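Pasting a structure here, questions to come.
Left out: one protein chain. Kept in place: all the others.
Chain IDs A, B and C follow the sequence of writing; residue 1 opens each chain.
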Amino acid sequence: MIHKEAIRRVIDSTDHLSGKVFTFTIQSLIIVSLISFSIDTLPDLSLNTKKTLRVIEIITVGIFTLEYVLRITISERKLGFIFSFYGLVDLAAILPFYIASGLDLRAVRVFRLLRLVRILKLFKYSQAIKRFHRALVIAKEELILFGFVAAIMLYLSAVGIYYFENSAQPEQFKSVFHSLWWAVTTLTTVGYGDMYPITAGGKLFTFFVLMIGLGIVAVPTGLIASALSQVRKEDAT
Amino acid sequence: MIHKEAIRRVIDSTDHLSGKVFTFTIQSLIIVSLISFSIDTLPDLSLNTKKTLRVIEIITVGIFTLEYVLRITISERKLGFIFSFYGLVDLAAILPFYIASGLDLRAVRVFRLLRLVRILKLFKYSQAIKRFHRALVIAKEELILFGFVAAIMLYLSAVGIYYFENSAQPEQFKSVFHSLWWAVTTLTTVGYGDMYPITAGGKLFTFFVLMIGLGIVAVPTGLIASALSQVRKEDAT
Amino acid sequence: MIHKEAIRRVIDSTDHLSGKVFTFTIQSLIIVSLISFSIDTLPDLSLNTKKTLRVIEIITVGIFTLEYVLRITISERKLGFIFSFYGLVDLAAILPFYIASGLDLRAVRVFRLLRLVRILKLFKYSQAIKRFHRALVIAKEELILFGFVAAIMLYLSAVGIYYFENSAQPEQFKSVFHSLWWAVTTLTTVGYGDMYPITAGGKLFTFFVLMIGLGIVAVPTGLIASALSQVRKEDAT
Partner (left out) sequence: MIHKEAIRRVIDSTDHLSGKVFTFTIQSLIIVSLISFSIDTLPDLSLNTKKTLRVIEIITVGIFTLEYVLRITISERKLGFIFSFYGLVDLAAILPFYIASGLDLRAVRVFRLLRLVRILKLFKYSQAIKRFHRALVIAKEELILFGFVAAIMLYLSAVGIYYFENSAQPEQFKSVFHSLWWAVTTLTTVGYGDMYPITAGGKLFTFFVLMIGLGIVAVPTGLIASALSQVRKEDAT
């Protein structure tokens, strides 16, 4: 009979080699699982590929189930683990396989993506994520203010362009909601080119919106960067 | 008879629960009013939807009118309030409803957007907006200089591309004014794709314009961000 | 007979009201001259508009000529002024009018834009431009390095995409030079949409190029901004 303590050492910590190997294996399987999930969305897959993907799914879900059962086994308070955040994530990531196995429920398979949470767990103890947290706390008030102003800016831009362009392009700038899409793609400077003003008034309006709006959308990024470097400096001293 | 003091406590301050509830109600009604305004711009609305929107408009404007009357009632200097900034904003936001009720004057209904000013009022006492003000003061001179240089840059880019592209694309780069639109969408990196150079000279020119211009347009954002973090540091010490 | 000293006070300094009025008039005339120049590029102008523009041109050039003559008159070393930077700029801005008056030489009229230099002169004594200068000096070495690396990056991106896309889109990615245009519009994130990869290899290549290249193109802006705020801090202490 294997001792719980021994299993725990392998699953929960990365102090020993066995723990490192275990964690690395699980992480790799998550990546494999995500890649096979992505390949699965390709149209016109050959029957062979589909079979291979199915086999990979069975194996990975099998191992994830084993891991889940082991984690329950070794935990002192079993219910506590099952209803913990990571317990629920682990369950949600394997359950769809057993429920929807016979059916073709794409939407359900998306739950597999939840395993990404496990990958993020890697950074749990990293200094960088702690500094990032503190940087967010430092810049919190400004970020909220800018978020708010950016939302109002987007809304007003949408209303404005709607009034300028609606009569010239009724199909494109159908309503304030349709114009909001234009406001989002323009103020983030993505500019797909599916909607753009053609009237002189609309173009002039866009110019002013961009002059003011670019700063509002871009400043938060600068704020986080400078807050991060401030935190780093505090740590250094 | 209700005491003025009691009303004032509810309307003007958020110290007591009743005041908080009142402020929150008004803010929510503003949001509701803006959403119904936006839905109203959708084409092909059913008669039922139109009726519902009309009812929502009557109710919200009714409450805003009541609020406006109350604010006049409780103010010491009634004329002072009516001609104050917020007094005029409040009036401008409800007046169009009474004037244009029978008519279909879209342009007039836009005044409803003025109620957004009330939402911004929320930030009146926030530390973040004060810091933002001070950051603007710190970076003022640089911002004016960069604004000026950016304007000249945009103008020169428009003239330059006009000379390079006018003969190749007379329909697109019709005049310096039409080319200005290209300069705006290019230097802000929006790049809709409705206008772009096709001659080798125009492309080379665009390259140089972007190399110099990107910095000019983007530096102000960085300036505001670093001024903001400077202000925060000053506050901390 | 007017004293040279008196004219000099009006033209060269802004200490007295007369000097301020003079400078402001000249600046306004430059703006007027540029606007009329821009209107002139509009196609299908009416004969009346053309006549008005011609009159404006005659008047502004007349005043600029008068200013030029006055400046020569009051300078101690007349040849020194004529061959100074501003002397040449002033001459270059009025000469084309006299030479090309009868002809329709658009290219020559562009020299009028040189008067923009005069507008920039306004900032000659501003603190902001001095700080900007010092910021450039501070960040000089990094800016040169990044400029160099950015150039190599653009070149390698062009060569790479050429190899990936040339066979799939021979009309678009004709040569390394044509691909350079793609590299410029992509790495500056303008993305007009006139050229984009369609092969899987080209798309993957674009992904890596963007991941590395975005930083290289965007970092210099951040460098200038932080150098500027450093200079401001030095001034404050």
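The rule is simple: contacts are C-beta pairs under 8 Å (C-beta built on N, C-alpha and C of every residue); 3 or more make two chains touch, one makes a residue touch a chain.
Keep in mind it's a predicted model, so treat the numbers as computed, not measured.
Student: Kindly state which of the options A:Leu34, A:Ile72, A:Leu91 or A:Leu156 is in contact with the chain not pictured.
Tutor: Touches the omitted chain: A:Leu34.
Student: For subunit A, which positions touch the chain that isn't shown here?
Tutor: Contact residues on subunit A toward the absent chain are 34, 37-39, 41-43, 106-107, 110, 113, 116, 119-120, 123, 126-129, 131-132, 177, 181, 184-185, 188-194, 217-218, 220-222, 224-226, 228-229, 232-233.
Student: Mind listing the subunit B residues that contact the chain we can't see here?
Tutor: 189, 191-193, 222, 225
Student: Contacts of subunit C with the missing chain: which residues?
Tutor: The missing chain touches subunit C at positions 138, 141-142, 144-145, 148, 152, 155-156, 159, 162-163, 166, 170, 174-177, 186, 189-193, 196, 200, 203, 206-207, 210, 214-215, 218-219, 221-223, 225-227, 230.
As a convention for this text, only the chains that are shown with their structure count from here on.
Student: More than half of B-C's contact pairs recur, by residue number, in one of A-C or A-B. Which one?
Tutor: Residue-number overlap above half with B-C among A-C or A-B: A-B.
Student: In steps of 5 degrees, what rotation angle do you get fitting subunit A onto subunit B on the CA atoms?
Tutor: That rotation is 90 degrees, given to the nearest 5.
Student: If we define chain centres by averaging CA atoms, which chain lands farthest from subunit A? Would you check?
Tutor: Chain C.
Student: Distance between subunit A and subunit B based on Cα centroids, please, to the nearest Å.
Tutor: 30
Student: Would you please write down the residue numbers of subunit A that are in contact with two or more other chains?
Tutor: In subunit A, residues 189, 191-193, 222, 225 touch at least two other chains, as defined above.
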